[in-house]
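This report concerns only the one structure given below.
Only a single protein chain was left out; the remaining protein chains are all shown in position.
Should a chain be cited, it is by its letter among A, B and C, assigned in written order, with residues numbered from 1 in that chain.
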Amino acid sequence: MSMQDAVARFVRDGDTVVIEGFTHLISFAAAHEIIRQRRRDLTLCRLTPDLIYDQMIAAGCARKVVFSWAGNPGVGSLHAFRRAVEGRALEIEEYSHFGMVARFAAGAARLPFWPLRDYAGTDLPRANPRIKAVTCPYTGEALATVPALNPDVTIVHAQRADAQGNTQIWGLLGVQKEAAFASRRVIVVVEELVDESVIRSDPNRTVIPALIVDAVVVEPWGAHPSYAQGYYDRDNDFYVAWEAISREPSKLEDYLDAHVYGVSGRAAYLEKQPGLTGRLAAKAQFCAGVNYGF
Amino acid sequence: MSMQDAVARFVRDGDTVVIEGFTHLISFAAAHEIIRQRRRDLTLCRLTPDLIYDQMIAAGCARKVVFSWAGNPGVGSLHAFRRAVEGRALEIEEYSHFGMVARFAAGAARLPFWPLRDYAGTDLPRANPRIKAVTCPYTGEALATVPALNPDVTIVHAQRADAQGNTQIWGLLGVQKEAAFASRRVIVVVEELVDESVIRSDPNRTVIPALIVDAVVVEPWGAHPSYAQGYYDRDNDFYVAWEAISREPSKLEDYLDAHVYGVSGRAAYLEKQPGLTGRLAAKAQFCAGVNYGF
Amino acid sequence: MMAIVAARELRDGEVVFVGIGLPNLACNLARRTHAPHLVLIYESGAVGAVPERLPVSIGDPALVTGSLMVCGMADVFQLFLQNGRIEVGFLGGAQVDRFGNINTTVIGPYERPKVRLPGSGGAAEIAIHARRTLIISKLSPRAFPERVDFVTSPGQHVAKVITDKGVLERDETNGEMVLAQLYPGVDASDVKASVGWELSSRPHLDRVDPPSQVDLQLLRDVLDPKRLYLKS
Partner (left out) sequence: MMAIVAARELRDGEVVFVGIGLPNLACNLARRTHAPHLVLIYESGAVGAVPERLPVSIGDPALVTGSLMVCGMADVFQLFLQNGRIEVGFLGGAQVDRFGNINTTVIGPYERPKVRLPGSGGAAEIAIHARRTLIISKLSPRAFPERVDFVTSPGQHVAKVITDKGVLERDETNGEMVLAQLYPGVDASDVKASVGWELSSRPHLDRVDPPSQVDLQLLRDVLDPKRLYLKS
């Protein structure tokens, strides 16, 4: 399915949307298509809103952001996010990383909450009343709890999948598996479509099974400026450049006009940036296979 | 370290011992060494006691068994286990598979309990008062709970590890990871000792990190009559034969005398059974490697 | 015959939690006939398995080689079963009662068992989380008592009980298992005589079609040539 069709069919105004990936495998291609289709009132959930949600916030897609660390990794601030929050134009719901991971774990297991040892002595429960506590029926001790997160739609970028949606990921896994299982609808975006036989040759690498996937979109370089281990490196220069772009609302508008609204899709996005693929393409460093015989 | 030394140093009378592996990677070599060293009063925990605990029970190592399915898979009963239970000579604590998995998950996360949707309408909580309930702080609904399981020692059989204990497993994973992280002491038994560079070449396959491992034992064919994917097949004939052996206490004694007490270790055990390795050695069916480059 | 009737209960594309023995035969028969897109999940963690030989155990290596996904058991129970992704679950048991409750734990009192059975395994949670459970069990008054000695798996999701003489199904009015279908040449009285309670019947009893030559040939020559599970 094309990204345009997948977003048109499965992402709706007012949805709770998750585009996960911890630094690795962040589907910017999906975010840009959501911006182009002008989705509104979205509740955007991610551990790290990152540039992807900074762009969606600037484009007016977001009503609320649920997160645990909102910065530009190794660079500084997410300025569109900061302007919206400091101007109280955006609702936020804030956890720590462990809290967000636990919310996805509960959602994936279809439990209403998840227990964790956390938050004692912090002001986070004061800032977020959804962080509660439960008493252990064995020891009597109090444990923190977070509520399950069950998105309407989760979009996962991955290295490869077959046509049915059996999806394999290596390198950093983040919470991609939990977010997908927690979600009502799942869109998988891959660097490469492979034959089912490739998936079946190494079943331990499968992270998401076809039976929970609604759409498979093939979008090479769809994670740029994030990265895909074994395919292309992270575009650290762009993350640094975002500091200046996002600081100036006008510059941010120009960026969206040129690289999001101004292109039809990922292919055109790449054509606009000659030399990008050459600069970031991954070197080959293959591991050996293992024996599945008996 | 030799199996003899590992058991001597890390398995003590009265310990709560876990030798896991769901059908796959069950360390019979470790169980036989524990029998030879005549450990006593052990609390043996496994989802499926299987032939391994049936042998340990017959040899007098067990005071108590904690389990969820006590049969000979595809064959019938575990007769030593049945004689002990029906004769009330063995204490048991019983869950379902999900309950045991949840106990290991709680132990691995160092939480005192784990919540699950289970047991409504069953007689299991009546048979086991350690199955309790907790009220969700968000929805008010009651969920079942099981207490954490934190063994004194867990023994994990795996395909390969480096000298420090970084351990890789493929094929069925069971609860090997959770059991190891839940345990105070961990012994890893492997088919093959590999160089650290082999582990580092495919870090997504690592299931158990060296920092939780106390001993690495190299014991080829150490899981027989269980199996190791890519190394050797399950000895189904022996599982069938166990029906007749275990039915007769005298035959079971003869078996232990010949194949456990009567041998010094796994090498001698294999020498006693010519043709066994030839009959069960795995065919080669390697997957391709993946690219970890950037 | 039980395997064939069970296979007919499966719809193409369904996600089935498979047990070893007849359920496995039924699923693989269905996969090779009317339900090629059946997704088989084994509690051992193999998803979309295509065993090239008849698995003797639920953790047979043949379930892993060539499967679509292999995951840990925490994922099997939390992400697949508890998550509600399983449409059909197969169960068997030493005792099945009037309301479809199953006992695979003990005959006699729990504390002083006459016969100690294997226990739940995944049966408790399969019965609770699978949308529809199918029981396969041979008829006999001892195997079908009025009430089981111990409820290992609650009967509320049991849709049908496939026996060696006919099929019982749930009467939605009172939740009781009632006779619905008879195998060729079997009389309703045979079935009633083999059940430990006053078995009611549907007003109209269907006749189960005899097995097709294709089904029999697949079962006997392809799926279970060594007769591990087929008696006839």
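To be clear about the criterion, contacts are C-beta pairs under 8 Å (C-beta built on N, C-alpha and C of every residue); 3 or more make two chains touch, one makes a residue touch a chain.
For clarity, every value in this text was computed on a predicted model and none was experimentally measured.
Enquirer: Sort by label and list the shown chains the missing chain touches.
Expert: A, B
Enquirer: For a quick check of understanding: of B:G76, B:P209 or B:G262, which residue touches the chain that isn't displayed?
Expert: B:P209
Enquirer: Pick from B:R200, B:K251 or B:K283: which residue touches the chain that isn't shown?
Expert: Going through B:R200, B:K251 or B:K283 one by one, B:R200 is the residue touching the chain not shown.
Enquirer: Return the single residue from B:N72, B:N166, B:S226 or B:S246 that touches the missing chain.
Expert: Going through B:N72, B:N166, B:S226 or B:S246 one by one, B:N166 is the residue touching the chain not shown.
Enquirer: Out of A:V7, A:A30 or A:V101, point to the residue that touches the absent chain in the complete complex.
Expert: The single option touching the absent chain is A:V101.
Enquirer: Which of A:Y227, A:W242, A:Y269 or A:F294 sits in contact with the chain that's absent?
Expert: Within the whole complex, the residue contacting the unshown chain is A:Y227.
Enquirer: What is the set of chain B residues that contact the non-displayed chain in the whole complex?
Expert: Residue positions of chain B that touch the missing chain: 108-111, 166, 177, 181, 196, 199-201, 203-204, 206, 209-212, 292-294.
Enquirer: In the full complex, which residues of chain A touch the absent chain?
Expert: Those residues of chain A that touch the unshown chain are 22-24, 47-48, 67-71, 73-74, 77, 81-82, 85-86, 88, 94-99, 101-102, 104-105, 116-124, 126-127, 170-175, 177-178, 227, 229, 233-234, 236, 239, 282, 285.
Here is the rule we use: only the chains that are shown with their structure count from here on.
Enquirer: With chain centres defined as mean CA positions, report which chain is farthest from chain A.
Expert: Relative to chain A, the chain whose C-alpha centre sits farthest away is C.
Enquirer: Just give me the whole-number Å value for how far the CA centre of chain B lies from that of chain C.
Expert: Measuring from centre to centre gives 28 Å for this pair.
Enquirer: Centre to centre, by mean C-alpha position, how many angstrom separate chain A and chain C?
Expert: So the centre of chain A lies 41 Å away from the centre of chain C.
Enquirer: What are the residues of chain C that contact at least two other chains?
Expert: In chain C, 46, 61, 64-65, 70-71, 78, 82 touch at least two other chains.
Enquirer: By residue number and range, which residues of chain A touch two or more other chains?
Expert: 110-111, 201, 204, 292-294
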